[in-house]
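Dropping a structure here in structure tokens format, bear with me for questions.
Here the complex is missing one protein chain, while the rest keep their positions.
By letter and in written order, the chains are A and B; residue numbering begins at 1 in each of them.
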Amino acid sequence: MTEFCQFVLIGLVTGSLYALIALGYTMVYGIIELINFAHGDLFMLGSFLALQLVITIGVAATPGSAPAPPAPSTGAAVLAIGLMLVAAPVFCAALNAVVDRAVYKPVRAAPKLAAIVSAIGVSFIFMNMGLFWFGPVDLNFPSLVPNTNLLDGTDLRFTYKDLMVVVVTIPAMVLLTFFVRYTTLGKAMRAAAQDPTAARLMGIDVDRVISATFAIGGALAGVASVVYGLYFNTVGYQMGFQNGVYAFTAAVLGGIGNIPGAVLGGIVIGLVRALGSKYAGEEWSEALIFAILIIILLFRPTGILGARTREKV
Amino acid sequence: MTPRGVLGHWPWAALVVFCAVPFIPGTQAAIYGQQFLPLFIYAVLALGLNAVVGYTGLFHLGIAAFFGIGAYVTGILTVPQFPFQQSFLVAVIFSALAAAAVGVLTTAPTLRLRGDYLALVTMGFGLIAVFVIRNLENITAGTKGLNPVSPHLLPGIDDPNLGALRVRPGWGATWRAYPYFYYLSLVVLVLTYLFLGWVERSRLGRAWVALREDELAAACMGLSPARLKLSAIALGAGLAGLAGALYAVSQRTTAGPQAYDFNRSMTAICCVILGGLGNRPGVLLGVFLLIGYDQVLTPILDNEFQKDWYQQLFPEHMRGKQYLKVSGWRLVIFGAALIIMMRFRPEGLLPEARRKLELEAGDGDGEIR
Partner (left out) sequence: MPRTGSARGQTDTIFNGIKMAIEEYGGQIAGMKIVYLDWDDADASSQSWTSELEKANATKAIADPDVVAYIGPYNSGAAKVSMPLLNEEGLLQVSPAVTHTGLTKKVPGGDPTEPGVYRPSGKVTFGRVCPADDTQGPLAADFAKDELKAKTVFVMDDKELYGQGVAGLFERRCKELGLDILGHESINVKQNEFGALMTTVKGKNPDVVYFGGTTQSKGGQIAKDMKNVGLTCPLVVPDGCYELAFITSAGEENLKNCYVTMGGIDPSKLTGSGAEFVKKYKEKFGNDPEAYAVYGYEAAKVVLEAIKKVGKKDRAEILKTTLATKDFDKGALGKWGFDENGDTTLQNMTISKVEGGKFKPVKIVDRK
């Protein structure tokens, strides 16, 4: 039983990380019905910026040069984490908003396929940028959060690292929900999502609202990228695809466009991955995720929490 | 015929050129001539995908799975580890049928999904297929791939020794060697192309387009959406399986599961979209441009660019770096091509006439669902 609880715990922690990335998908989809294929790669670039930052301030070594610097003091580590948590979201938000203006806005009137294909194109370009930035090798991300067990004495393991994920992701999700529900911009977003034309008639600058959505989605990806780096301690230019697929799956599983749904979807994926590795074997755990996705969609074609929309004729 | 009409027949001009390539004298021609082979195989795959995405409008992101099924069925039927030892002809037929069957079986339950959900399910299917290939080691040999895939051409007949026909250096002695397999693949491509042309004009092809344009209206006219979608998938998957069989024989191995991952589906989709959804010459053009760039031009340029005259144009510390190679820019070029196309010519380089009219009329209803 303890063992089962341990795996549930792992699943919950990694799942909330996937959920954080999934939120960016879901928000953008909710408003312009675009599957933003580039989101995972944006997340990757965010983590690269964070890594670049810790290298610049001397907390981590330049890749390839040896030996590694001594472990930073607690103060330096806290400072570095704080810096990253500001810089990466800002960078990702700005980049995402710029891409929206430059790439997606001009094709907004065209069929939906045009935007999706453009997103695939952006994803390719981001990936290539990552490749030029740090090269093809996986990189070590410094372990700034201690790895001590908080539940010492029990058979469970819950470290500061796990705590960090929870402490960052849950407030981020709560804030986002409040933001979308109660602020003016949040209301404008929902209005634009429901009916862009009507929203425009009501005096909402829909393009600005869409840009803001991209920026917020990007900022969430930035936060997620820092937490991811600190938690798993590896970043590489290819990590965007895998995490993007998980996050996208999470968003669809929960009902794409639905914020609580994305969180739920992320957690389901984390749990399936952890428990699948334990009980079905590591090599099948990922196939299991997609199998469950397909099964759920067969019975609830719009996801777990997705609204059943009637088709427009 | 108008000049435009003449240009419209460029695929046939290309065919003549491709037929002539093995006869070009010089060793370099033989070395580079066989690099065209992947183009033909990809073209069959992309034409199959086009039947699903282009004609019928089902955004399928897992076509590589059918390609893989074709390759592995061919592998299983021909490698020495298994007792079948079938000829190429038998293997190809079974590959196409198996892929089509899997296509129908996996699509049938998902028919009520729409748009992005369908895209996701097909992507999930494609990813699962890779895991299945990877993990069923007793059948697929895991990541090792089944090899050697070197079947006889026809059942019950020994392969002729074609060494006597060698008129140019670089020609092989068996039917699996260049240029015989090259011609065989080219013939398969031409037949596929002609067959799809016939399908396009048939009742079925027109029904698919009707379904793509407006499913509800098509259903009201008495067409069965379910049956139409399944027939499109069967055709597309079958062609992908056929391409997979050619691929396995051309590689002499089924390669590993990574050869059938999301990347290949994506590349095929890009070819179809870039060239022109629903239009056969467009799809061919897309394949020739993208795959030709990727698999023919890039290695040639990279080979040239690693030489000193080029590397010495740059300061010492930059030499040998990724960004001095053409292949280093591959994703940027692909990405930029897609974005620019979508911005200025969303209907593709050679659009289908019907789709073009729609887009020019500014009517957004012809979208893929």
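Convention: a contact is a pair of C-beta atoms (placed from the backbone, for glycine too) under 8 Å apart; a residue touches a chain by one contact, two chains touch by 3 or more.
Worth saying up front: this structure is predicted, and the values here are computed from it rather than measured.
Here one chain is not drawn; of A:T26, A:T169 or A:S277, the residue touching it is A:S277. Contact with the chain not shown here comes from a single listed residue; of B:P25, B:P80, B:P109 or B:G197, that residue is B:P80. Within the entire complex, the positions of chain B that touch the omitted partner chain are 27, 30-31, 34-35, 38, 80-81, 131, 134, 141-145, 147-148, 150, 169-170, 178, 250-253, 255-256, 258-259, 263, 294-295, 299, 302-303, 306, 320, 322, 325, 327-328, 330-331. With the whole complex as reference, residues 3, 6-7, 10-11, 14, 63-68, 71, 128, 131, 135-143, 147, 149, 157, 159, 161, 232-234, 236, 238-239, 242-243, 273-275, 277-278, 281-283, 285-286 of chain A touch the missing chain.
Assume only the chains that are shown with their structure count from here on.
Computed centre separation for the pair chain A/chain B is 33 angstrom, with centres defined by C-alpha atoms. Remark: chain A residues 29, 33, 35, 103, 106-107, 109-115, 117-118, 120-125, 127-129, 131-132, 135-136, 241, 245, 248-249, 252, 256, 283-284, 286-287, 290-291, 293-294, 297-298, 301-303, 311, 313 touch chain B in the complex. Chain B meets chain A in the complex at residues 59, 109-110, 112-117, 119-121, 123-125, 127-128, 131-132, 134-135, 216, 262, 266, 270, 273, 277, 322-323, 328-332, 334-339, 341-343, 346, 359, 362, 364, 366-368.
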